[in-house]
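With one protein chain removed, the remaining protein chains of the complex are shown where they sit.
When the chains are written out, they are named A and B in that same order, and each has its own residue count from 1.
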Amino acid sequence: MAELPIPIPLPLPDWIIEFIALNWETLLKIAIIPGLAFILLFELIAVWFERKFLADAMLRIGPLYCGRVAGWLQLIADALKLTIKEVFAPKGAHKLLFYAVPIVAPTIPALAVVLIPFGPDWILFRASGAGLLLFFALTSLIPVTTILAGWGSNNKYTIIGALRSAYLYIAAEMPLFIAAAGVVILAGTFDLVKIVELQSKMWFAIPQFIGFIVFFIAMLGASERVPFDIPVAEQELVLGWRTEYTGIAFGLLMTIEYACLLAWSLLFITLYLGGYQGPPILGPGTASGIFWMLVKLGIVVAVAIFLRVVFPRYRIDQALRLGWRYLIPLALLNIFLTLAMKPYLLAMLQ
Amino acid sequence: MMSETKGIMRISWGPQHPMSGQFRFILETDGENVYEIIPDFGFTHRGIEKILEYRTFVQGIVPFERLAMVDAANVGLAYVRAIEDAANIEVPKRAQYIRTILCEISRINSHLYAIGLAAEAAGGYPAIFLWTTADRELFLDLAEMLTGARWSYSFFIPGGVRADIPEGFKEKALKVLSYFEKRLIAYRDSWLENEIWLTRSKGIGKLSTEDAIKLGAAGPSLRGSGVELDMRKEDKYEAYGEIDFRMAVQKEGDCQARFMVRFLEMIESTRIIKQALENMPPGPFKKPVPPKLPKGEGFARVETARGEMDVHVILDGSDKPYRVKVCAPSFRNLYVISKLPKLTKILVADVPVVVWSFDPWYLDADR
Partner (left out) sequence: MKPSEVKQGLLKPYAVVFKHVFKKPHTLMYPYERLKFAPRYRGFITVDLEKCNGCGMCARTCPDKCIELVEVPGRKYKYPKIDYNYCCFCGLCVDSCFRGALSKTELVELSAYRREDLVVRPEDAKPKPIESVSPMLKRFVAVKIVDDNITYEEVR
């Protein structure tokens, strides 16, 4: 029988203890990084950051009293407040869809996070070399949930919001695929770990400059951040497809936005910014992979969140025009350039 | 709620709404295009014109300026000037300069408020909204120093103003104005030339020059369409005849042009305040006026921040006016808004930006 690293003094049956002993590394990864604790902590910190840092830009103080230091307990207080409120569905709503969406929808981007490597061996699911494909497959389920939520709420505002969300997601996802295709052509593989290994000399941001910018803008569109938060918090359609949700269901829906941002930012870092490796100048082995991932994640998420206070929102047709008319041709141009200059680029990366 | 034509629904952009103010617009739309905007008047009607018949002249300035509280000085000035016109009262020079200063402070307040809320209407643009609120505080403090209240000044009476300029007002005003000029540069850099703001407001809600004159637009809506009409230059009332300032006119007629007009007017207001403070003549600040005024009729036009406001007063020899009639600029702008879908293409998402670019103040329209 395998031995546990730490003895657990609980009267569990033998087969559970053997299961934990054989897989304790994976279970740790599922629980902490890049699993449950990481995602929840990220959301906590991201929302705190958004409220405090953006408040500074607006010349005011964000949360202050809740949690002595800088209001860091504010989000937990808000979540607790939401749990004790009543959750009900409007008359005529499709109860199964209505209640299923807040539970299912935040888990989809969280599921996509398991495919990202946090270190040479620190990856939860390697997917036998098709990590990128599986990531895109998982994240395309997100608009399905929003449409079901909007339709299941039996309200004309939510239907309009859900349809706008669908349009926007299609227009944002196409440039993402095509820009990622540029990286795949350069790297020659779909495997995320191998893509990171190939960036040890130079990050892909430099040879794939156009794809870098296209991916960043489309990433904001896919996670419905400003300036693309059109389906949500519309000035005339109360809250889009989230209108009829109350209580903890509403709280769970708020986490979708940040979970999406987390998933896309991690993919962005993996594809273009070198993943878990440090900058090429410093050489390998300066600090662990997780440290670099967290640093890069912090910078990318900070830049993306700060956009909220700088720009107003696009109209839906302007956002679609941006996606179809500008981002997709730019991404295609990126592919052509990559194909044309592939030998030189590969030489640069050696 | 579907009307007869298949596919067109009526949305109430209603009084309980974060972005419409306290007014109800009925939009006839098919989900994206807006075919008609119908303003629904009467939600905030308070009968101010009737109330004024039961208040003496000095008491009447208090309800009158509640017509458009954000711009209280300009609006209160209209009533006072109409009474002075009816009774042929001559106002001393110093009072005219003090009135000019307070009117321009009020104009800056009103434009900052409109800009902040327009930025909020374009998509929850929190930075500009909160910066304008913070900058208004300084001007409210200035007005408080002069009159004793931050918004509801009640400072003009027939014959002059209620009090003189206090000690230290000039230095504080100059400091605030120099700080404000730096802030205007920040607004220009981060808002007026913001790429995404320009896509939301350039070319949208275009009002041509002929339509602006024909439909009767007022204020920055008129000057944003190329018409050079400003009551301060036409009538040269108070001290505007002796102060050098430019009229802010833009030719395009879209939302961005109207906001540019407001922005330029704020710059001109700072210049007017500085000149008025420099050239302040000595003398009395009010003139005694008898409580009962002889029979007569008076008319006055004043350029408020939203446009031209006309007041017609009939006096019947007692100490209260017989009839007061107010022609409000927001009423006219609302008429222009209701005709706008027939002139240009407006989408549902454009409605907040277009409405706030005309900047109607609904209490003005309903009176």
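Please note the rule applied: a residue touches a chain if its C-beta (ideal position, glycine included) is under 8 Å from a C-beta of that chain, and two chains touch if they have at least 3 such contacts.
In this text, all values refer to a predicted model and were calculated from it rather than measured experimentally.
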By the document's definition of touch, the residue of B:Arg81, B:Arg162, B:Arg258 or B:Lys274 touching the omitted chain is B:Arg162
Cross-chain touch to the chain not pictured, restricted to B:Glu53, B:Glu144, B:Glu297 or B:Asp316, is B:Glu144
Listed in rising order, the chain A residues that touch the chain left out are 53, 55-61, 306-307, 309-311
Across the whole complex, the chain not displayed is touched by chain B residues 55, 58-60, 62-63, 127, 131, 134, 137-138, 141, 144-149, 152, 154, 162-163, 166, 175-176, 179, 182, 186, 189-191, 193-196, 198
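The working rule: only the chains that are shown with their structure count from here on.
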Chain A to chain B, mean C-alpha position gap in Å, rounds to 46
Within the complex, chain A is touched by chain B residues 9, 11, 13, 17-19, 31-32, 119, 121-127, 130-131, 134, 190, 194, 196-197, 199-200, 347-352
Contacts from chain A onto chain B in the complex sit at residues 54, 57-60, 156, 160, 226-227, 229-230, 233-236, 308-318
